[in-house]
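A protein chain is absent from this complex, but the other protein chains hold their places.
For reference, chains read A, B and C in written order, and residue numbers begin at 1 within each chain.
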Amino acid sequence: MSKLLSMTEAIRRYVPDGAAVALGLALEPCIPFAAGHEIIRQGRRDLTLIGPISDILFDQLIGAGCVAKIQAAWVGNVSEGLGHCYRRATEQAQPRPIVTEDHSNFTIGLALRAASLGAPYIPTRSLLGSDLARKNSTFLHASSPFDGSPLLLVPALQPDVTILHVQRSDEDGNAHLWGSLGICQEAMLAARQVIIVAEEIVSREVITSDPNRVIGPSYKVCAVVHEPWGAHPSAVQGYYDRDHQFYHEYHTRTRTAEGFQQWLDEWVLGLKTRQEYIAKLGSARLGALSVKEHRYAAPVDYGY
Amino acid sequence: MSKLLSMTEAIRRYVPDGAAVALGLALEPCIPFAAGHEIIRQGRRDLTLIGPISDILFDQLIGAGCVAKIQAAWVGNVSEGLGHCYRRATEQAQPRPIVTEDHSNFTIGLALRAASLGAPYIPTRSLLGSDLARKNSTFLHASSPFDGSPLLLVPALQPDVTILHVQRSDEDGNAHLWGSLGICQEAMLAARQVIIVAEEIVSREVITSDPNRVIGPSYKVCAVVHEPWGAHPSAVQGYYDRDHQFYHEYHTRTRTAEGFQQWLDEWVLGLKTRQEYIAKLGSARLGALSVKEHRYAAPVDYGY
Amino acid sequence: MEYTPRELMVVCAARQIRDGERVFVGMRLPLLAFALAKRTHAPNCVGIFETGLIRDTPARELLYTMGDAPNICGALWATSTINVIGLMAAGEIELGFIGGAEIDRYGNLNTSLIGDWQQPRVRLPGSGGGADIASLAQRLAIIMPHERHRLRERVDFVTSPGYGYPNEQGPAGVAWRQRVGLPRGGPAVLITTLAVFTFDPATGEALLQSYHPGSSIEQVQEETGWPLRLAPDCAETVPPTPEELRVIRECDPHGVWTS
Partner (left out) sequence: MEYTPRELMVVCAARQIRDGERVFVGMRLPLLAFALAKRTHAPNCVGIFETGLIRDTPARELLYTMGDAPNICGALWATSTINVIGLMAAGEIELGFIGGAEIDRYGNLNTSLIGDWQQPRVRLPGSGGGADIASLAQRLAIIMPHERHRLRERVDFVTSPGYGYPNEQGPAGVAWRQRVGLPRGGPAVLITTLAVFTFDPATGEALLQSYHPGSSIEQVQEETGWPLRLAPDCAETVPPTPEELRVIRECDPHGVWTS
């Protein structure tokens, strides 16, 4: 059954106001910027964003006023530093106040892993003694029933929708993802529903030729969006490199609220679709980011 | 650094008397029979066997008197039924008494997953109300600190050594495994040390061409054994099928202790190496089990 | 059209699968039931296998074990055991199949041992994934040979929890499962060589829903270790259709599992 939708339609149907949305789950690569930009264009409000480090997509969604709450380990600009919109929202409630429930990369992963196992929580010794453990009120401190030692209990976290950018998917949402995986699989398994954004739509046979490469069960997928370059400026292994300069420009231009608004008008609100964004990037920039040297995985035989 | 060893040497060095050994972790496929047979030949004693269902390898190790304790979800003959040696050991203490700590497939996986996360336990609602939950004294019953609901706490389990049969590995133990994975990765990550038994030894470049296919960190690997057909009679995807008839013959011949001893003499004790075992199987049998139709995974580009 | 008792069991099992459902498929007869349902009334059902597989098509060849090579080719996902049982723990699997050596009137299943736990008379293989499926699936379908020593008033060991037992805190049934903390589920159906039972969720008791053609309520009672309660609409089991038999025999042409 084809679940192919335009990005516009996928976001309209499956990311309502107030939803808890997990995205940016592979850490620096495969961040679904195209999906985030469409969320901004549709003026979605009161979202909870769930992710490990998210890079600048969280910052953009916060600056655009879409976000009420953050459950994440880090919000900023990985190669540049602070997230200016995140700072303005937290320090000055601009454009609106937000709440952060601080995690570490491990605890946000454990929270999603717990949900994926139907476990109410997973205990850890990470963060003991940290103010993170004290200030995130979803955590509980407890003693191990086995030996009395102190533990931090990380409760299961279930996103309403997880958005994953992948290299390729079939129309039903059976998707191949490769490279460093971050907490993508945990977030897919934990979610109520999943939106797959793919560089390429391929036949079912391509996917089933390598079922170990599949990221999770397609029955959880509610929409498949074909969006080449949909993760720019983040990298997609085998498709394009990270556009470091884009992060730098964003960092420089968004120091003020006005600068951010101009950036947003130019790169998000003033563009109707990802096709326009790609055209605006221009072929020289795209070419510079494209794959220069293919490196294919060694053959694997599933035969019998 | 090459970790290549003969099976004889790998078992001699890394599977001492009394060790807790995890094996048969992919459930029906990729069971390291060659390793198990060498353990029997070397007369290892007082082992704890850890695994999900193990098929007949556990039964053989038990019948040969190598085993003091079982931590597993199932011990028998998957396509045939009961495990006769397991019955004799449990019911009549023949050839020696053994203790079983019963798990389910989920709880044995959770126990190893907990160890792999450095978590003292993982809570679950599976098995609540089951006698398994009451009789396995490693489990604890508890109330959730979040909502007071009943939980079963499954403590972390750390094998001394995990033995994995894989399709291919480099000499350092960077190994590719494909097909259904069972609890292989959890058992590798949880273990103190790992023995890799591989159908093929390949170059490092073959492995690093596809790092997502790697089963776990090679720094945990203490020995790499090149043992083609080392998982027979279980299946290795892309290499050979399951030899159902072999399981049937084992089931029929091992109904009595004498029958088992004859089987063991014929197939294990009377053979010095896996090469002799393969020769005994004969080319017709091997040919019938070999791959008839190759089915290669679609290409994957890691380039940039 | 002639058919074997096991063919009828496969048909009864397949009828438990609703279109679009996610089904935790066990070994042997459930493997055939999944293939049959898929090719008849439930083309959109999805099968999940505890080795770490999801597929939406039956394997092209007969399987002896769920880890056999043909079950991996064409799979939608090949992954770890805890990933797929985790889906069930999270409540996402509608139906699970298991078998058992013994069952009692409350649907509690024993696959661990006969006799005393410390000194068993017969040691059985154990749970495998059975206890997980019984604990975590939304509905449980059980498939067993029907013999009096297997359908007992009370099993020696509860490997896979059904509806428990009445006790000082309350009745068996859904209430018992809630008391012990099971998140959902319970036996929906017990399919035997002689009959089909459903269960009364309020009391947890098995109800004779149908007796197979050639059997009778009396014969079922004779082979059952507890006094039967009949479902209000207890009747003869609807026999397999020729189409159902044709598909089963295509899947298992030599009767490996069905003869």
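We adopt the following convention: a residue touches a chain if its C-beta (ideal position, glycine included) is under 8 Å from a C-beta of that chain, and two chains touch if they have at least 3 such contacts.
Small disclaimer: the values here were computed from a predicted structure and weren't measured.
Chemist: Quick check: which displayed chains does the absent chain contact?
Modeler: Per the touch rule above, the missing chain touches A, B.
Chemist: Kindly state which of the options A:Leu57, A:Ala73, A:Ala198 or A:Val214 is in contact with the chain not pictured.
Modeler: A:Ala73
Chemist: Taking the entire complex into account, which one of A:Thr48, A:Ser104 or A:Asn174 touches the absent chain?
Modeler: Per the contact definition at the top, the residue touching the missing chain is A:Ser104.
Chemist: From the list A:Arg12, A:Arg45, A:Lys69 or A:Arg87, pick the residue that touches the absent chain.
Modeler: A:Arg87
Chemist: Give me the chain A residues in contact with the hidden chain, please.
Modeler: Missing-chain contacts on chain A: residues 26-29, 52-53, 72-76, 78-79, 81-83, 86-87, 90-91, 100, 102-107, 109-110, 113, 124-132, 135, 149-151, 178-186, 234-235, 237, 241-242, 244, 295.
Chemist: Just the residue numbers, please: which parts of chain B touch the chain that's not shown?
Modeler: Touching the missing chain: residues 1, 115-119, 174, 185, 189-190, 207-208, 211-212, 214, 216-220, 302-304.
As a working rule, only the chains that are shown with their structure count from here on.
Chemist: So with touch defined the way it is at the top, what topology do the chains form here? Options are line, ring, star, complete, other.
Modeler: complete
Chemist: By mean C-alpha coordinates, which chain is most distant from chain A?
Modeler: Of all chains, C has its centre farthest from that of chain A.
Chemist: Please tell me the distance, in whole Å, between the geometric centres of chain A and chain B computed from their C-alpha atoms.
Modeler: Computed value for the inter-centroid distance: 37 Å.
Chemist: Taking each chain's centre as the mean of its CA atoms, how far is chain A from chain C in angstrom?
Modeler: So the centroids are 40 Å from each other.
Chemist: Would you mind pulling out the distance in Å between where the CA atoms of chain B average out and where those of chain C do?
Modeler: Computed value for the inter-centroid distance: 27 Å.
Chemist: I need the residues of chain C touching at least two other chains; which ones are they?
Modeler: Residues 53, 69, 72-73, 75, 78-79, 82, 86, 89, 136, 183 of chain C each touch two or more of the other chains.
Chemist: Provide the list of chain A residues touching at least two other chains, using ranges where the numbers run on.
Modeler: If we look for residues of chain A contacting two or more partner chains, we find 117-119, 207, 212, 302-304.
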